[in-house]
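Take this structure first; my questions come after.
Moving on, here comes chain A:
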Amino acid sequence: MKSIVRLVTSSVGKKYLMALSGFILSGFVLGHMCGNLQVFLPPHWINSYAHHLQSMPYGLLWVVRAVMLSAVAIHAATAIVLFKENKAARPEAYRKDATVRASKASRTMIVSGLIILFFIIFHIFHYTVKNMYGLDQLMINDLGHGPLEHPVPNVYAVMYMGFSVWYVALFYIVAVFMLCQHLSHGVASIFQSLGLRNEIWRYRLEKLALAYGWIVFLGFASIPVAVLLDFYLGVPIFDKSTFIEVYEQAKNCAGAIQ
Partner candidate 1 sequence: MKLTLKVWRQKNSNSEGKLVAYDLDGISPDSSFLEMLDILNETLIERGEEPVAFDHDCREGICGMCSLVINGIPHGHERQTTVCQLHMRHFKDGQTVTIEPWRSKPLPVIKDLIVDRTALEKIQQAGGFVSISTGGVPDANATPIPKQVADVAMDAAACIGCGACVAACKNASAMLFMSAKVSQLNRLPQGKVEKDRRVLAMVKTHDELGFGNCTNFGECQAVCPKGITLDHIAKLNRDYAVASFKNIFGGVK
Partner candidate 2 sequence: MKLNSKIPSGPIQDKWDNHKFSIKLVNPANKRKYNIIVVGSGLAGGSAAASLGELGYNVKCFCYQDSPRRAHSIAAQGGINAAKNYPNDGDSIYRLFYDTVKGGDFRAREANVYRLAQVSNNIIDQCVAQGVPFAREYGGLLDNRSFGGAQVSRTFYARGQTGQQLLLGAYSALNRQIAAGTVQMYNRHEMLDLVVEDGRAVGIIVRDMVTGEVERHAADAVLLGTGGYANAYFLSTNAAGCNVTAAYRAYLKGAGFANPCYTQIHPTCIPVHGDQQSKLTLMSESLRNDGRVWVPKSKTISEKIINGQMHPSEVAEEDRDYYLERKYPSFGNLAPRDISSRSAKEACDDGRGIAHNAGHNGVFLDFAASIDRLGQPKIEERYGNLFEMYERITGENAYKTPMQIYPALHYTMGGLWVDYNLMTTIPGCYALGECNFSDHGANRLGASALMQGLADGYFVIPFTLADYLAGTVGLANAGRTATDTEAFNEAEDAVKSKTNKLLSVNGKQTARSFHKKLGQIMWEYAGMARNEEGLKKAIELIPQLREEFWSDVRVPGENGELNQELERAGRVADFLEFGELLCRDALDRKESCGGHFREESQTEEGEAKRDDENFCNASVWEYKGPKEAPVKHTEELTFEYCKLAVRSYK
């Protein structure tokens, strides 16, 4: 036990914690993005996908959730410890500071990380804990194969309605941009921390990480941008037939405010 504590409390051990939890999280992010992008397909795609996830056997959903939540917790807690220790290691700052090579992204991991953490909490409440905005009213009983016995959540509509609130969409875009920054250093860093990188692969992995970050950003950000275009400028991107009443209501409200 002592040796395990020694490992996870050592400076290198903390790197492993960051790298492994980061690996899980960055993998999840890509999967999550692919899932979300189904919103650009007819509504029953994303709705059936969500339904399948919800109805995984043996409580697998909770296992996955537990893994994800602990990854977030470990990643965040370790980051805060690291931040505090690193600050303490240089009590007096340089009067004239300069940086030769370290990227802006790498130097602001704590900032982007905290914004993302805040976002994650908000995001979970916003979309998963369903009593916000009364979105639990948005149900559907057709997943493309005819009527169902019990209605299932209309995720398509939930996403659309969620992003139709402009400041929510904006916060979302800012957060995924932070995620992009975070990943552009973090993904390459995983390999370094686990000792799986050398001078040749360093530059390749750094480029790969940058690409990864931007792919994730574009993938995620495309959805709120599309919703905003659809909702405010009337560009016909989404099929609103499954939640037309709620849509009309929101549209009227928005119009009334304007």
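Regarding candidate selection, all candidates are chains of the complex that A comes from, given by their letters.
Everything that follows uses one rule, which is that a residue touches a chain if its C-beta (ideal position, glycine included) is under 8 Å from a C-beta of that chain, and two chains touch if they have at least 3 such contacts; residues count from 1.
Note that the structure is predicted; figures quoted are calculated from it, not measured.
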{"item": "From 1 or 2, the one in contact with chain A within this complex", "value": "1"}
{"item": "Contact footprint of candidate 1 on chain A as seen in their complex", "value": "3-4, 6-7, 10-16, 82, 85-86, 88-102, 106-107, 109, 185, 188-189, 192-199, 202"}
